[in-house]
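Coming up: chain A.
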Amino acid sequence: MSTLTLERGINAFKAQIDAPMASFFSSCVSCGMCADACLFYTENPEPRFTPIYKLEPLRRVWEQEYTLIGKLKAKLGLSKPVTDAELAEWQELVYNNCSLCGRCTLICPVGNDITYMIRRMREGMVASGHAPGGLIGASTRAVQIGSPMGVKLPALQAQVRHLEKSSGLTVPFDQEGAEYLLMLSSMEIMNYPEYLGAVAKILTNAGKTWTLSSECFEATNSGIQIGSSDIARELVSRVVAAAEKLKVKTVISPECGHAYTALRWEGPNLIGRPYTFAAKHIVEVLDELRAEGLLQTEGFEESKLTFHDPCQLVRRGGVVEQPRNLLNMVAKNFVEMADHGTLNWCCGAGGGVSANEDAEEVKLKAFQRKKKQLDELHVDTLVTACANCRIQLEEGMEVNQMDIPVLGLTEMIAEHLVERKGGAA
Partner candidate 1 sequence: MSLNDIPVHSASITTGNLRPVLHEIRHAFSELIAHGTHGMIDLHSLPFSPQEYAELDEFLGEGEIDLTLNVLGKTRLRESGYAGIWRVEHFDDNDNRIGYFIEIGHVPEILRSQCDDIKEGLAAMTTILAMEEDNNEDAIT
Partner candidate 2 sequence: MNEVDFLLWVKGSAFNIALFIFMAGLVLRLFEILSLGRKVNYAVPKGDPMQGGLREIFRRFGTDKATFQRSMITIVVGYVFHIGLFVVIFLLAAHVEVFKSVMGFGWPNLSTPVVDAFAVVTMIALVVVLIHRLQHPVKRFLSSPGDYVAWAVTFVPLLTGYMAYHHLLLSPQMMLGLHILSVEVLLIVFPFTKLMHTFTVFLSRWYNGASMGLRGVKS
C-alpha cells in the first residue's frame, strides 16, 4: 500500500502553486502587518506565528522550482531543499495556529491572499503526512461514517422523530422536487438540535417545500479543513449527488462557516463543473424570505446583544448585511463590536482548529481576542450564525468565567416568528 512521503508533499506544493501565489510571494515586503491582523500572533506574540511565515516552506518551493534566481541559487548550493523535518515543524504553524479566518488577507497592504495560500499549503502537508491527528480522525470518520463526529443517520432520525412529536411539524426526508435541500452539521445534531426545529418552523411557515436527504445530511467538510482536495471532493460529491438526485433548486448550508466555503466556493471546483442547483447559507435564505415578506416577526429581545461574524461568512463569503437585517427585526439593543463585519476577529477555532486536539491550548489563548472585544461592550447576549464558533465561544466563556449566553441567529428569529395564515402548505 502506498504511503505519504515528502516527495508527494513537495509534488503537491508544485501542483498547487499558481500565478496569484507567485505574485503574492513576489509582493511580500516583510512588513509584518499580517502579524498584527492575526489573533494567533496578537494573543501569543511569537514572531513565528506571523501569517506569512507560516508559508515559508511553500515559498521556498516556489522560489526553487519556479523562479530563475531560485533555480540558480539551488544549483549554486545557496538554498537548501525543504526537508521532512521542516514540514513536521511547520505543522504547528499551518494547522494549530491558523483558522483560515482571512483577516491577514484583508489587512495585507500589498494584497496577498495568505489564507488562500495556507489552504493550498495544507494540500502538501497532508500529502507528506504532516496533518494533525485530530483532523485525520475527523476526515476518516467523515469519509467512512459520513460525519466527522461519527453521527449516523439513525441518530438524526431519532432527533427528527423527537422534533416532530414535540412541535407538530413535519420534517420531510428525500422529497424529490423540493425547493430546498437542508444540510446539517453534526455539531447541530449533537449540540444544538433546536436549529433543525427553527429552520423547519420558518421554512414551513414561509410555505416553502424543503427536505432532508437520508443519503447525505452532513454539510461540513473535513477535507477542506485538513486541506486535502481528494477527501474534500469525495465529501462534497455526496452532497451534489443527493441534491441532484432530489432535483432541488437550492441547497441550504447550515449555520457553519467552513461548510459554506466548502459547498459554495470550493465545491464546484472540486467536482470540476458548476452545480445544477444554488448553494446558500441559511442566513442568506432567511434574508431572502424576509425581503419577500415570507418571514415576519413580532416582539423584541430585551437584552443588549451583539453579533459575532463567522469569518467564512463575512471575509470569505460576503455575507455581512443579511444577519444584521435579521437581527434588527428582533433586537432593539443590538450593538456592534469595535471590529465587526469583514474586520471581525475570529473566535479562534475555525479552519480545523476545533477538531485539532494539538490546538486545545492555542485556541483558548486565541479566544482572548474575542474576550477583549466582548469586555469592551458589556453585552448580555452574543448571537452568531456558526455552530463551530458557538462551541468555541461557549467553551471560552466557561473557561474565562464569563456569563454571556451564546445564541444561534436562526433560533432567535424562529422564536419571534409570526405565523402566516395559510403558511403551512
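One rule holds in what follows: contacts are C-beta pairs under 8 Å (C-beta built on N, C-alpha and C of every residue); 3 or more make two chains touch, one makes a residue touch a chain; residues count from 1.
On the choice of candidates, all candidates are chains of the complex that A comes from, given by their letters.
Remember, it's a predicted structure, so these values are computed and weren't measured experimentally.
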| item | value |
| --- | --- |
| For chain A, as assembled in this complex, the candidate in touch from 1 or 2 | 2 |
| For the chain A and candidate 2 complex, residues of the former touching the latter | 17-24, 26-33, 35-37, 41, 45, 47-48, 50, 52-53, 66-69, 105-113, 116, 264-269, 271-275, 278, 314-320, 338-339, 342-343 |
